[in-house]
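Could you have a look at this structure, given as structure tokens, before my questions?
Other chains of the complex are left out, but the ones given are in their true place.
Chain nomenclature is as follows: A and B, assigned in order of appearance, with residue numbering initiated at 1 for each chain independently.
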Amino acid sequence: MHLEFTYIPPDFKRQEYAASPFVELKPAPADGIAPARFHATSNFPEYIHLPAPGWVLAPESRMDAVLKVTGVNVEVVEARRLKKGDLVVVGRTENGEEGILVHVDCFQRIKQTGNADKFAFRSRGTRETPFSRSYDELYDILEHDRNRGYIVWVLGPAVAFDKDSRNAMQGLIENGYCHALLAGNALATHDLEAAYFGTGLGQDIYTQELQPMGHYHHLDILNEVRKAGSIKAALQTLPIKNGIIHACEKAFVPYVLAGSIRDDGPLPETIADVYASQDRMRKHARLATTVITMATQLHSIAFGNMTPSYRILPDGTIRPVFFYVVDMSEFSADKLANRGSAQAQAILTNVQDFIVNLWNNLKEKP
Amino acid sequence: MHLEFTYIPPDFKRQEYAASPFVELKPAPADGIAPARFHATSNFPEYIHLPAPGWVLAPESRMDAVLKVTGVNVEVVEARRLKKGDLVVVGRTENGEEGILVHVDCFQRIKQTGNADKFAFRSRGTRETPFSRSYDELYDILEHDRNRGYIVWVLGPAVAFDKDSRNAMQGLIENGYCHALLAGNALATHDLEAAYFGTGLGQDIYTQELQPMGHYHHLDILNEVRKAGSIKAALQTLPIKNGIIHACEKAFVPYVLAGSIRDDGPLPETIADVYASQDRMRKHARLATTVITMATQLHSIAFGNMTPSYRILPDGTIRPVFFYVVDMSEFSADKLANRGSAQAQAILTNVQDFIVNLWNNLKEKP
């Protein structure tokens, strides 16, 4: 089983950590403002040195937040959420010199064969990288996390544009492989359009044919759902019997629809305020054990930045959070890495095939 | 001069138009809800047949809005902005049968040589398409519109990541080639980071070197500007002397920063509500005569959908609105076309080179 990762905590008995000063705390000078030289968090486990309990691990983490300390309680908050006077960790070193330790290589795995040659081909991941093992690992991980984890899917609209991939996503939700779904207004709109009209932006999701007056389909479904007052209400009155959103509602899987400047409608559930969307998404980031983002650069980067690379389980053990980015272009994967989500593994392919392959393999599991 | 386009109005003396019924109007059943069979607008000029004045041209247009009629006054509004009882045009034909005429081929130009061969190579636009003439036309258009038009730039953050391209954009703004700038929080943040630290996300914008602690740069500049209360205030107190935002402030060029779920900070001017952002962007869409979008798929699609393909000038003449999309990938250009902005012309290249080329040519004009 590929999930057998052991967390190796830092050895705080080591001289340099024992001699490390306590972390410095400074008050936020105003609401939403961090003190000078504030420490910004990464996705990695971060420990701070406090007088009373000693070294304390932040309960979770994210890119570019600050550490707010209340007594022995450590919180990872975005600077915009600080209140004047909140005590914030300051210091920008990461090795303990200022009481802050960023712990990067923390999960032990059967070591990969090191390649110490001066020269090797194929050191960069591309579409030509073999993904057979990535799939096999992913089957194991999803199987495991179905009952003992929290799987978050982050979807671009393309998943709803194709019959087979939409069916596959529906199957995954219905069978417990999805604990939360994050997307935008478009994914939900076109998924409902597909349920109602069989089209995506007017194009038949099976035959590829553009339907006459098909460019009204998404507008009509938006108008109908808005009239009903909510998606939930609309599902009672409209003849919608399948799809991604329908499966979420039926299986009580929470979903977050973040609004964007290109939205029509929007659907009643779509959140207009992007920072409110962030807050809602981050609730799921804190619970996530596995994340799969598909064909959405904006949401991938946003969620990648707010997802910790580790999760402390209720029993105190610490496990890695798996983060897969499925996209067609090397640029998207590289951009995500360049924005701070280095732990993300790229699978470079069309999400249609990815999700169909995945579901074909998982659906035969007991 | 390439701007010599003549608008050819429909010939309303033709039998089918003269015999056309008046357009049907129905009240909005509730706030934000359109009546059944509402007519949705396109980017093209649209005429409706009213009893009193006869055929009336909508003053502007956009994708997927509705036509609200008050007396003889026609407004193009998003359905979400309707009030209960507003009279809305219904009907989904486009040739006059229901009093609605969508006028697609309306600008006369020296006809391109028709190619009637059964077979021709190179019928699809790609990176291999020759762009020499597109550049030459663009120089003419920008030269013309500098004083007699309204040029809107829509920017992704990449423009601020490179020294030469950032300088070029600054030069264009300072010299009157930009009447409004639309972007997100990231463009402004990294532009200010470049002014303050010389970096983009910690990478030197000239040497490509990653700076030590560079990953704090954008967070520090965000914190400083938030402390100052506004970008305008920050420019008084911080040593920021160049760049895109600085040039806009100095030259009183309005800019709109639309918030998104991947924002850090945000800057005080960034708009949290995406539909408020849409409204602010659309003000500029209504004025635009030329639009150039660079390296931003989300903003390109959003603004492409709200920009008319024509503009009625104060003297009553009608001219085309030019819309250029500059991006590296065929997919981005195709996606924009697939989302309804068929009038957009793609220039497939790196925006760094595009903007440097452009500015090199324009800066020598008197």
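In the analysis below, a contact is a pair of C-beta atoms (placed from the backbone, for glycine too) under 8 Å apart; a residue touches a chain by one contact, two chains touch by 3 or more.
Keep in mind the model is a prediction, meaning the values are calculated, not measured.
Could you work out how many identical chains the complete complex has, if 2 are displayed?
4
Assume only the chains that are shown with their structure count from here on.
Enumerate the contact residues on chain A facing chain B in the complex.
Touch residues, chain A against chain B: 29-30, 32-34, 38, 40, 64, 78-80, 92, 201, 213, 215-216, 219, 222-223, 226-227, 258-266, 272-278, 281, 297-299, 301-302, 305, 328-329, 331, 338-340.
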